[in-house]
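A short worksheet on the structure shown next.
All protein chains of the complex are present and in place, except for one that has been dropped.
Note that the chains take the letters A and B in the order they are written out, and that residue 1 is the start of every chain.
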Amino acid sequence: MPALTFNNVSKTFGDNAVIKAFNADIHDGEFLVLLGPSGCGKSTLLRMIAGLSDITSGELLFDGDVANDWEPKQRGVAFVFQTYALYPHMTVRENIAFPLVMDAFRKWYHLPIVNIIARHRLMKRPDIAERTLKIARQLELEPLLDRRPVSLSGGQRQRVALARALVRNPSLYLLDEPLSNLDAKLRTQMRSEISALHHKVGKTFVYVTHDQVEAMTMASRIIIMDKGVVQQVDTPDSVYDNPANTFVAKFIGSPPMNLIPASVRADGLKLSGEISVDHGATLPGRREVTFGIRPEKLELKAEGEGRLPARVAVVERLGAETVIGCRLMTAKGQAEELLIEQDLVFVRVSGNPKMQIGETCSLDYRAEDVLWFDIDNGQRLS
Amino acid sequence: MPFKKLTLKLSRYLLIGMLVVLAGFPVYWMATTALSLNSELYGSGQVIWPQLQNFPQLWHELGQVPIGLWLFNTLLIAAGGTVLSLTLGSLAGYALSRFRFHGKGLVGFLLFMTQVVPEALILVPLYAMFITSGLLNSLTGLVLANVGFSLPVACFVLKGAMDAVPYEIEESAIIDNCPRFSVLTMIILPLIMPSIAAAAVVAFFAGWNEFLFASTFLMDRENWPASVGLASFVGQYETPMSAVMGAALVFSIPAIVFFLLIQRKIVAGLTAGAVKG
Partner (left out) sequence: MTGSKIRSGMTRLVPYAFILPPMIYLMVFMFWPLARQMYMSLTNTRIINPNRGRFIGLGNYERLFDDPAFYLSLKATLVYAVLAVVFGVSLGVISALAIDRPFKGRAVVRAILLFGWAVPNVAASLIWLWMYNDRSGVFNRITEFLGLGRFPWLTSTELALGSILAVTVWQVAPFVMLVVLAALQSVPHEVREAARIDGADGLSTFRAVTLPHIRPAIQLASLLVCVWSIRRFDIIYLLTGGGPVGTTSTLVVKIRQIAFEGHELGMASAYGAVGLVLALAIAALHYVVEQRRMKWMSR
């Protein structure tokens, strides 16, 4: 039941720093999600845990032992690939049983003709056959046991990949974006199945995804990465409420957090350079900052009632709630497009208010809901 | 307009007809000669069309030529060469396909070189080597000499096929505690069966036709493959030409059949091997 420790682990590919040095811990039995956009290095990191990729420097510890040079089989891991990587020429039964058969192979079984005979006989061995059947039943694969992967649907193949991972009873489960090739509905279903599996099995799961919804719903903790740099290691709640920087703040949550450049002057807070706001609480000590607030923490009010005058630009009705995108207006009443990175300020409103595009309104907030960030490096200011 | 089109079409068909005659005539003549009587061939004049009524005679004459033994030897040589080429070729192909290692470029170059070196160049040193190691006059020695040339072709064909197998499948097997060698034998090879078949036919074809090494290394008539046996008739005046042609046909037909089966793959393999460099 390994607890993993990363001590200054980094990976370079030639001149390219694919993963910059970081430290982290993965607790025994937790469901840890590696989250980040494409190319951030999360899959590479997973493969380093598995032993499929080299660690350039630093130490990876399994329960305190340096495991950098351990072969995959020594690590006791199971790996579920994004493309499932099932063996196309073997039946589902043979696919699932493969790890067991390999474990049972003696050295000399690997000789060319011998291996065919050995595999055949081992498949019939009671313990292997029974365990294969048991796992297949658990994942509702029993009717498919004698089919080939090519004749299965995406969801079925995924379950076969899971079965193959389960069958060895590994101490560590590694899953590389297993749901990204499935359609939305199937994805939601499989999400809960995987979470249930984790509960049942009780072992450590390390799960890679670019979908923050998956991360937020499934993870006990999340490691967020961007461009090879670990941004934050925390629980979903913390990552949501206390993002370490603007990247995390924007990546988590849908719609993303509103980030507005602001200036702190002697006479108070100015948003977007032009909009004076009576903040009503202590302001950070810098002159230029980024003002961050989540859409659901903003309140939509009629024109003149809130501190931030705005005009409605976009209305997304989602049934139970509505997301409204506004443009802040300066004192002169112009709708300025001076916000960095996003033009619109999003606000979440429950129900279905009668807002039209172009309507003027105003937004309000509570000072304690505001998160301040450094305007240059995006780091959170405390 | 239609007139112009018609003449174009006609001339095209004419061209094709001429090409067919040029290409097919020798084989046709082989059949005709085989079915002629020796008296006609050397005396009165060969008949232009195949005389099928002479077939029983041909059959009888074939019995006097040890074509059966020769073909058997040819089969052994070709099969032995194929097995060895495929075995070593799949090892090399896998290494070139999946690994990075020092000297990989050199290996590629050496493999390419074997396609350029004339067989006659190593004829003499191999001969000397076989004398000292006692491999002269043995089919084994001949197979060993032949494989040098067909191994690289098998390697390139198989490497190309292996490149198309997704690497994740192998990683999955490695995680499942499968050693590299078994990944090759149990996972990769079953997935590239068509290419293995093509490489096998190429190697077999090469062994079937081989003449230079066979004629140099094999002294005993019992060891002669069909290529050497047939060649022994060259230059003899009293050749039973119909029998010889019949034997030649028997020798050629399997080769033609093999060849027609995999013509595309041969071209792909040879051009790939040459391009790889």
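Please note the rule applied: contacts are C-beta pairs under 8 Å (C-beta built on N, C-alpha and C of every residue); 3 or more make two chains touch, one makes a residue touch a chain.
Please read these numbers as outputs of a predicted model, since none were measured by experiment.
Undergrad: From the list A:L52, A:L100, A:V208 or A:A244, which touches the chain that is not on show?
TA: That would be A:L52, which touches the missing chain.
Undergrad: I'm checking contacts with the chain that's been left out. Which of A:E71, A:D127 or A:D183 qualifies?
TA: Of all options in A:E71, A:D127 or A:D183, contact with the hidden chain holds for A:E71.
Undergrad: Which residues does subunit B use to touch the chain missing from this display?
TA: Within subunit B, the residues touching the omitted chain are 8, 12, 15-16, 19-20, 22-24, 26-27, 29-30, 33, 41-42, 45-46, 88-89, 91-92, 94-96, 98-101, 107, 110-129, 131-132, 144-145, 147-148, 151-152, 155, 167, 171, 180-181, 184, 208-209, 211-212, 216, 226-228, 230-231, 233-235, 241, 244-245, 248-249, 251-252, 255-256, 259-260, 263-264, 266-268, 270-271, 274-275, 277.
FYI, only the chains that are shown with their structure count from here on.
Undergrad: Round to the nearest whole Å and give the separation of the Cα centres of subunit A and subunit B.
TA: The answer is 57 Å.
Undergrad: In their shared complex, at which residues does subunit B touch subunit A?
TA: Touching subunit A from subunit B are residues 166, 168-169, 171-179, 181-182, 185-187, 190-191.
Undergrad: Report the residues of subunit A in contact with subunit B in the complex, numbered from low to high.
TA: Checking each residue of subunit A against subunit B gives 50, 52, 72-73, 77-79, 81, 83, 85-89, 98-99, 102-103, 105, 110, 112, 115, 119, 164, 168.
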